[in-house]
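Take a look at the structure below.
Let's look at chain A:
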Amino acid sequence: MRIFPMLAVLALFAAPLMAATNEPKELDWLELMPKDEVDSLMEAPTMAHEGMFKQEQTGSFRTIPELDGSKVKIAGYIVPVEVSSDGQMSEFFIVPYFGACIHVPPPPPNQIILARLEKPIPVTDIYDAYWIEGTLNVEQIKNDIAASAYTLTTTKVTLWE
Partner candidate 1 sequence: MSLLCINDLRFGWQPQQPVLDIAHLQLAAGETLFLRGPSGSGKSTLLNLIGGVLAPQHGSVSLLGQPLERLKPAQRDRLRADHIGFVFQQFNLLPYLDAISNVMLPCAFSRRRAERAGDAHAQARELLQRLQLNERSLAGRPAAQLSVGQQQRVAAARALIGAPELLIADEPTSALDSDSRDGFLTLLFDECRRVGAALLFVSHDRSLEARFDRVIDLVAINRVGMS
Partner candidate 2 sequence: MLLQIARASLWNRRLSVGLTIFTVAISVALLLSVERLRSETRQSFASTISGTDLIVGARTGALQLLLYSVFRIGDATHNIRYSSYEALLEGPQIAWAVPLALGDSHRGFRVLGTTTDYFEHFRYADKRALTLATGARFAALHEAVLGADVATKLGYRVGDPLVIAHGTGNHDIMVHDDQPFRIVGILARTGTPVDRTIHVSLDSLEAIHAEWKSGVRIPQRAPHSHDAHAARDEPGAQLAKPETITAILVGLHNKTAALTVQRQINNYQGEALLAILPGLTLIQLWSMLGVAESALLLVAVLVVVAGLLGMCTALVTTLNERRREMAILRALGARPWQIGALLFIESAAITLAGMLVGTLFMLLVLAIAAPWLAANYGLYIDPLAFKLRELGLLLAILFGGVVVGGIPAWLAYRRSLADGLTIRT
């Protein structure tokens, strides 16, 4: 008979936990970047010009491993990557700002999320911002043990209000 009160207590604890894990965490873009990188951005690093490829910003391929597997919701602009024959996209980039003018460097790789859709959706307006929900993952990059990048298994795309 004592099992019932125990179950009740468990349920009481479990409920907020479950709610927490089910509700997607609203992410700010800077949260994707390791803290020391955010700090070092304050000092403007000098770029080495070597051939075509300048010295890349240190650590722009660094991610925050704790975010791996978390359900998130982030606002950004959609850049289509894989577009199928009937105008549906199955892969797209989420970027924090649209149409970076050439005076400003483009977002570094840890400020870009490669989003994948199991069920392709019609191509969205590239000029509109969207809320994108899904499960964030950190994927290792081939050929470079130190480098990783964010991917998202997308569940929901809604227009940003």
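As a selection rule, all candidates are chains of the complex that A comes from, given by their letters.
The definition used in the following text is that a contact is a pair of C-beta atoms (placed from the backbone, for glycine too) under 8 Å apart; a residue touches a chain by one contact, two chains touch by 3 or more; residues count from 1.
This is a predicted model, so every value here is computed, not measured.
Participant: Touching chain A in this complex is which of 1 or 2?
Facilitator: That would be candidate 2, which touches chain A.
Participant: Please name which positions on chain A make contact with candidate 2 in the complex.
Facilitator: Of all residues in chain A, those touching candidate 2 are 49, 51-54, 56, 60-61, 79-87, 89-93, 95, 100, 102, 105-110, 112-114, 123, 126, 141-144, 147, 149-150.
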